[in-house]
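One protein chain omitted, others in place.
Note that the chains are named A, B and C in the order they appear, and that numbering of residues resets to 1 at the start of each chain.
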Amino acid sequence: MDLAYGTQYETLRREVRQFIADHGHLAPKNLLEIDRAKTRAWQELLIQHGYVARAVPKQYGGYGAPLDPLEAHLIADEFARAQIAPGFGGQGIAYLVPALLELATEEQKKRFVPPTLTTEIIWCEGYSEPNAGSDLASLSTSARLEGDHWVVNGQKIWTSTAESADWMFCLVRTEPDAPKHQGLSFLLFSMRTPGIRVRPLKTMTGDAHFNEVFFTDVRVPQVQIVGERGQGWLVANNVLLHERDDLGDPDATLQRLNALVDLMKKETAAGGRIMDNAAYRDRLLRLQGRVMALRYNHLRLLSAKLNNKDASLAAMIVKLQGTELRHELEGLAVDALGELGILYQEGRHLRDGGSWQTMYMFYLGLIIGGGTSQIQKNIISERGLGMPREPKVKA
Amino acid sequence: MDLAYGTQYETLRREVRQFIADHGHLAPKNLLEIDRAKTRAWQELLIQHGYVARAVPKQYGGYGAPLDPLEAHLIADEFARAQIAPGFGGQGIAYLVPALLELATEEQKKRFVPPTLTTEIIWCEGYSEPNAGSDLASLSTSARLEGDHWVVNGQKIWTSTAESADWMFCLVRTEPDAPKHQGLSFLLFSMRTPGIRVRPLKTMTGDAHFNEVFFTDVRVPQVQIVGERGQGWLVANNVLLHERDDLGDPDATLQRLNALVDLMKKETAAGGRIMDNAAYRDRLLRLQGRVMALRYNHLRLLSAKLNNKDASLAAMIVKLQGTELRHELEGLAVDALGELGILYQEGRHLRDGGSWQTMYMFYLGLIIGGGTSQIQKNIISERGLGMPREPKVKA
Amino acid sequence: MEFGLSAEQTMLQDSVAKFLDRTSPLERVRRFCEQREQRAQDVWSGLCDLGIPGLFVAEEHGGIGCSLLDAALVAETLGSRVAPVPFVATAVMAPLAIATAGSPAQQAKWLPALAEGKVVVGAALSTAASNRLTDPVQADGAKLRGRALFVLDFEADAYLVADSQQRLYLVDANDSGVHRESLATIDRTRIVGELVFEDAAAELLPGSNDPDVCARVIDAGRIVLAADTLGAASTMLSRAVAYSKERVQFGRPIGSFQAVKHLCAEMAAELEPCRAMMWYAAHAFDAMPDETRLNACHAKAHLSEVGTRVARTSTEVHGGIGFTDELGLHLWFKRIGANRQLLGGPDQLRDEAARLQQWV
Partner (left out) sequence: MEFGLSAEQTMLQDSVAKFLDRTSPLERVRRFCEQREQRAQDVWSGLCDLGIPGLFVAEEHGGIGCSLLDAALVAETLGSRVAPVPFVATAVMAPLAIATAGSPAQQAKWLPALAEGKVVVGAALSTAASNRLTDPVQADGAKLRGRALFVLDFEADAYLVADSQQRLYLVDANDSGVHRESLATIDRTRIVGELVFEDAAAELLPGSNDPDVCARVIDAGRIVLAADTLGAASTMLSRAVAYSKERVQFGRPIGSFQAVKHLCAEMAAELEPCRAMMWYAAHAFDAMPDETRLNACHAKAHLSEVGTRVARTSTEVHGGIGFTDELGLHLWFKRIGANRQLLGGPDQLRDEAARLQQWV
């Protein structure tokens, strides 16, 4: 046990702090803002200093340092502390680039990795379909080869940022006759390609966090396939691997817990502070215990990554536990607010901008999205505990 | 809506009260006591007055009144109120007799029903086996016909009162080659028959609530089969039907809730009454709400029976909800007692004879026994909500 | 002895259900929500033709003279269709208050108009019903000052108002001393709002000097909101079951997976006893006054907890699409969420139940 980072890292930390002091003012205030030029300039500055794409080889536009998760963690930590935009992440940089570096051709790496790192290309992910959610491998969006182009037809759903992204990495069926996992291929194409229509998908929170994307005879140059025909499932899983590897940010939950503590000290019922009601307080403390356990679990995972130890079970439970915990945490705040908890979006009496209700619903969405809790429990029991898979059913 | 019973019933109520006043002193204090003669005398007196076997035809030793669940409810209610033994129930009278009246031959009814009602014959049930629990129909205890006797070999488990019972009604496999549900037969035999060995099964509470029963070449006269060969599953289900029909006693749960209220007023922590701790109190009130809901649900079921209305879904959930509620209720008491809650069976500091811990564990047993919660949920979803059965798996 | 619904009661629910399915299908409710209509006039006048506003008004005053149970059964049906109409205040709380505490003149003036649905009266009782809100309504003779929040059936011609003494008043919505502002909540199917009184002219309901009157009005409101939740939650359960039978993944309807089956079984196991609980609470109000308050608190608290779990679980069974606006499922989710907090959240109600039993 040694929770100290060690001098090498403390040096890096000082460098990062100095960098933020010197250049922090250049950071875009809001990563969703349209100012792509500013975002890109900031991104390139960060790559120069190795605070983005730190472990991506130089020849592909990265910083070229050896992979060190603790360095990455520490850098993110410092930017968060200073509340400075840590540079653009997104599915392209976070999940696609590592997969491309492993599986793409030299030409593809040279063509796609550098502009992705600089945010010249922003990506969206085309996996799920209306009839292929939990059962992703049954997807039916088709691509047939016509001359030297793939012709794509079908529909994707749950595509976040589809409206703003430049390119999509997309899982399509190219071998209709092969078994479902062997019939897929992994294509890259520009969202400007003719035949693509994007329809925003409004959620219960009232915002459109997702989109549907429709393809009608979308022509994709044959060379824009990653891996061989029929290897799409392998490529997609490699991407998902890095997606799952992204353990999320337990500090966000801690910040919410602290905000809830403040709320319960500020708000009153029957003349007393909510915090002085032992029933609410006990619910708060139960949540605090779970928040602490998940934070330490996260620390364990980071350390395991660092020291190449296996902590796969500890990793598998993060999504299931983390989303459920947030949903309950936001729900306690709504109860603590009583009638005020149902106020929404606007109005004089609204507390914290209505964020408690919004997040209460949003996290129900996250409990479902990215592998429902039921799928998570299948994975935990089968891969984590080695329990038998569902037996094949008679056709 | 009319929660009044009506004059006819109030008359009956007065009669019962008068009877209890006149004869209550004759009631055995403890139904488990060995004094069979006293139990039998009391039973016969109750039958005479129609307080036991009220709806069983006279020619089979019953009272011969028309079936009226409300009368039965009211009679039970009055005996409970007076804390007078309501007469001997048990699996024979409660579940077997109705099945015999429906499915047995005239000879069998004449032979078995009267002595069962008088407690001359006390029955135990031989259904479950070590490898046939949730999947009862896969049971393997065999009976092969040799001359005019069935020869029974095998083992049963979870047989309550096996050590004290006179006879067993037993589900055995007589047609090994038939499909599993069609290969069973329903036999009746004396527990004194040579070749029967009873082994008590100790549970986590420390008591032996159950037994294992072993059969070695147990010879049962051929005529002691109910229904035809291979019809055992039908007979057994008829018995189970009456068993499920037995909705249990919600008053017992209410009495426990009231005892818990007293406990929380009496016991103290940090100088104050447990009841004054809002965290415990809120848990108590949540339980009270659920107790009330289940009581009203029970009232609805009684009324539905009375007025031949369908309330099958409301009936299917009783076992699942009732056992879970009791387990949690007893568990709250253990927490309310803190360290004192782990005291067990004896000692000066023991509260309420340690009944909270005992019942906490015992109700975990009931959550499992008589169809686990998982089986209950299958039944509710399939029969109650019409959801598809598990598809057959490939052999 | 019968603890169940009569044929008439079942018919009443059916007729309202049929009417709503015809006149207020999902698209109609959506339009009401999205266009921020103040009154779904077509739905409302249809309900008036059915006599719903007068259900709980005595026949002598032009109503039908039904029981609170009947009203609760209608509320259950309205909840099951997330009907975008006023009900709890104008059809239950106001008539009850005026009938029990109003002068003959007040009864003659208000009850027939309420029964016809010509007049809608909102309920501004937060000063008495909520333990959280500040700036209570204070009476100074026939003038009111203060604030009422979460006024039910807010788009109204007049309001039933409680002051800090639990006395009840009727206030004209157009009085110059009344400042109205509707409140944006998660539930767009019903409109709640805020009233600020600055020397608003108010007519006292004389009988309401007995604080029990105000308490009974709140009991009735809580039972009716519990019934609304029962209806909404029952719909969410049945929609989850139906969806799980259609939706195919891994080559089978997801409703054949044990995980999904058990989620639905758990919803049913929790929700089904709530039906009897709602019946009992409403019947207690009608026939067993001593039992009313405790049952009203517990019925609303317990149904809020169960309803919340059902709303979440049903959404989960629907998967991603349940989280979107596509099926409109969230309208039920949010109605349950609003009912949970209005007229007192479950924690407050359990606390009241404890005090009623002198446990504290």
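Annotations
One rule holds for everything that comes next: a residue touches a chain if its C-beta (ideal position, glycine included) is under 8 Å from a C-beta of that chain, and two chains touch if they have at least 3 such contacts.
Quick caveat: nothing in here was measured; it's all calculated off a predicted structure.
Every visible chain touched by the undisplayed chain in the complete complex is listed here: A, B, C.
Of the options A:I75, A:L294, A:I342 or A:M359, the residue whose C-beta touches the omitted chain is A:L294.
Residue positions on chain C in contact with the hidden chain: 257-259, 262, in rising order. In the full complex, chain A touches the hidden chain at residues 1-6, 9, 70, 261, 265, 275-276, 278, 281-282, 284-286, 288-290, 292-294, 296-297, 299-300, 302-304, 306-307, 309, 311, 313-314, 317, 320-321, 374, 376-378, 380-382, 384-391. Summarising the interface, chain B meets the missing chain with residues 128, 130-131, 133-135, 138, 157-158, 201-204, 210, 267-270, 277, 279-280, 327, 331, 334-335, 338-347, 349, 357, 361, 364-365, 367-369, 372-374, 377, 393, 395.
Simple rule for what comes next: only the chains that are shown with their structure count from here on.
The most centrally placed chain, judged by C-alpha centroids, is C. In whole angstrom, the spacing between the mean C-alpha positions of chain A and chain B is 53. Shown for chain C are the residues in touch with two or more other chains, namely 252, 260, 347, 350-351. Multi-chain contact residues of chain B, defined as those touching 2 or more other chains: 278, 281-282, 391.
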